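Only a single protein chain was left out; the remaining protein chains are all shown in position.
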Amino acid sequence: MQVTAMHFKRKAAENLHNEKLQRALERLQSKFVDSRAAANAELPNFEEIRNAAAEIRRKVTENLDRYLLRFEQEATARGAVVHWAETPDDANRIVADIARQYGLRKAVKSKSMVSEECALNDHLASEGVEVLETDLGEYILQLAKEPPSHIVAPVVHKSKEDISDLFEKKHHRTRTTQIAELCREAREILRPGFLAAELGISGGNFIIAETGSVLIVTNEGNGRLTTTLPRVHVAITGIEKVVPTLEDVTTLLRLLPRAATGQSITNYVSVLTGTKGQKETDGAERFHIILLDNGRSRLLGTELQPMLRCIRCGACMNHCPVYQNVGGHAYGWVYPGPMGSVLTPAFVGLANALDLPHASTFCGECAVVCPVKIPLPDLMRHLRTRQMEQRLRPWTERAALGVWSWMARRPAVYAVGARIIARLLQLLAGDKKRLRYLIGVSGWTKGRDLPAPAGRTFRDLYKSGKSS
Amino acid sequence: MRVGLFVTCLVDLMRPRIGFAAIRLLESAGCEVVVPATQTCCGQPGYNSGEQTSAKALARKLIGEFDGCEYVVVPSGSCAGMIRVHYPALFKDDPTMIDAVNRLSSRTYELADFLANVAKLKHIPGRFSGSLTYHDSCSGLRELGVQAQPRALLSKMPGVSITEMREATTCCGFGGTFSVKFGEISAAMADKKCQHIAQTGADAVVAGDLGCLLNIEGRLRRRGDVHTRVLHIAEVLAGDEREG
Partner (left out) sequence: MSARENILARIAQARNPRVEVDVDNEIRRHARGPIPPLEKDLVKRFCEQAARLASDVVSVATTSDVPGLVARYLNERRLPLKAVCWPSMASLDWRAAGIEVEPRAARGDDLVGITGTFLGIAETGTLMLLSGPTTPATVSLLPETHVAVVEKQQIVATMEDAWDRLRAEHRVLPRAVNFVSGPSRTADIEQTVTLGAHGPYRVLIIVVDGQVSGQ
């Protein structure tokens, strides 16, 4: 997917004034925040499970190659072909080669954020392979030619009227705004696609080392159809998705749906191992699994390693007050919200996403809700430090910080400076006792008054024996 | 108990009466209060901006200044959190500093937490009368577990009625330099907070961090609300009724 993260500030500002988007974002509270809390409350030993889940993911990142090799061994023994791709181009080429090898021209696809990283659909289209997105949200985006704005709820930014207009335009049927009818329409339009497809492309929520399996969670059934009907199944996922055992994945499955949508379990959990048996009537004859790196291995051994624990639940963005106000498109790449503020600079380059790690108040709610205890604010702070070290911040910012810390280390100078500023601001504010505008901090004063200081510093008052 | 008060740069510059209120409270709890004269900043602005060197320098300075105090009390969850949680992280790879840092951080407290759990303040000097709603500042809440303590102290005051706002724990949008760098987003977050405050109909909004309070007050007034009072918990508990 094309990177537009460098335009975060502008897009965020636009989105703040987009009334329709703002109304859509209001749904995050009841649909995601409240329902996650209710779902977790059903687990009496939630914290214990969370600790175990975090430990499983931590352990995996510490020994990623060992688990991946075991996975490859088991998957291959069951007849799957495991491919390793360093870059999106590698991955795209592998899928195109598979399509060519088996003469596949029609593909159905269930959701894969990794395939968004690669812009796989575009590449396949250029190679003559028609790809039909089957997850309802992704299908809508395919029609609208838009990127997703959330990793779990891709069209959270759209109203049913938007979708209704889109379907009317593209399906040439009677317009309806009834959600159930829109869903039925999508089912009817997409069903023939499933039945005709020769290639099924899926992601992988987890891959299991013990059995060489790919695990997919869906609610719609499109994941099952994609991986059952076509004769070739290609699963593409990130190298960090490996989990040691069936028991480990079960622990993670207790938390993933709850964190994501407040469900105790997703409607379908499919554990896929190897190819169609001799006497079976359904299932893929060929199973290809692509493990994508795209920068993940470079996070190992660095302060960002914990980010690889991520199980893509979306809880962080659901709870992030910044995301709740600006929506996902502002983040300018595949992954929005707090996890995107770490992954985007990590994968597409620090300099291409300078604002993302800074677009946070470090309120810490993301870290509180992360089911695998990723210390997201710490990771964002680390990226801010790296930006500083690489001199990527504006000189004015570095200068201001330099002046501040220079003064703060020199109490006598600091005392004089504070005394002057306190007095100056008090005078500027006058009787109103607040300022509507102040040079240098228009970011504040555009939307807020600045309450005036008392006029004398605590230091001076205390020193002169005052008690108030 | 010998308590060192770290007033914080914001209180020093913008609202000294919070510092004096903190002293009154600590003294009424039986503490001897000292205010190390050379204190300036805890280093958080640099730390959060990714400038670790200056943050460490300011941390060293603060550690030295508060060396002789049994406790360090801070009328700010964000600065107390910096000292308690982030100083150890800053110096985790420095064996020459880590002991001193851990000693300091383990005896550093946010004001309401200290008053409730350490000093165990029984009688609240304040005379506030009216309804108030409490905003949970992020660092105090999530780094230090400050949530029940301010409410427990406030409910000891006979004239006070507390009404909880919706989303009391949602960030107000201050975030230090964020409030200027991403001013529009910050103001939008502040606006939502102000809406929740208005919905309570409370006479005052109270919090433990001046950054949040300036942000909230700034947005309230710009929205045309000149009546809702914006008070630091120290001001309410210590009885300082004077309008700034």
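In order of appearance the chains are A and B, and numbering begins at 1 in each one.
Just so it is clear, a residue touches a chain if its C-beta (ideal position, glycine included) is under 8 Å from a C-beta of that chain, and two chains touch if they have at least 3 such contacts.
Source: prediction; values computed, not measured.
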{"item": "Chain not shown, its touching partners among those shown", "value": "A"}
{"item": "Hidden partner chain, touching residue among A:A5, A:L21 or A:A85", "value": "A:A85"}
{"item": "Given A:G221, A:P375, A:G402 or A:G455, the one touching the chain that is not displayed", "value": "A:G221"}
{"item": "Contact with the hidden chain (one of A:A38, A:I265, A:A351 or A:V403)", "value": "A:I265"}
{"item": "Those residues of chain A which, in the complete complex, touch the missing chain", "value": "24, 27, 31-32, 42-45, 48-49, 52-53, 56, 59, 62-70, 78, 84-86, 90, 134-137, 140, 153-156, 158-160, 163, 179-180, 182-184, 186-187, 190-192, 194-195, 209-211, 213, 219-222, 224-225, 227-229, 239, 244-248, 250-251, 253-254, 261, 264-283, 291, 293, 297-298, 300-302"}
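Here, only the chains that are shown with their structure count from here on.
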{"item": "List of chain B residues in touch with chain A within their complex", "value": "7, 9, 11-17, 19-20, 23-24, 35, 37-41, 43, 45-52, 54-55, 57-58, 61, 89, 138-139, 142-143, 169-171, 173-176, 178-192, 214-215, 217-219, 221-222, 230, 240, 242, 244"}
{"item": "Residue numbers on chain A that touch chain B, as the complex places them", "value": "9, 12-13, 16, 321-322, 325-326, 358-365, 367-368, 378, 381, 383-389, 393, 397-398, 401-402, 404-405, 407-409, 411, 414, 418, 421-422, 433-434, 436, 441-444, 446-454, 456-459, 461-463, 466-468"}
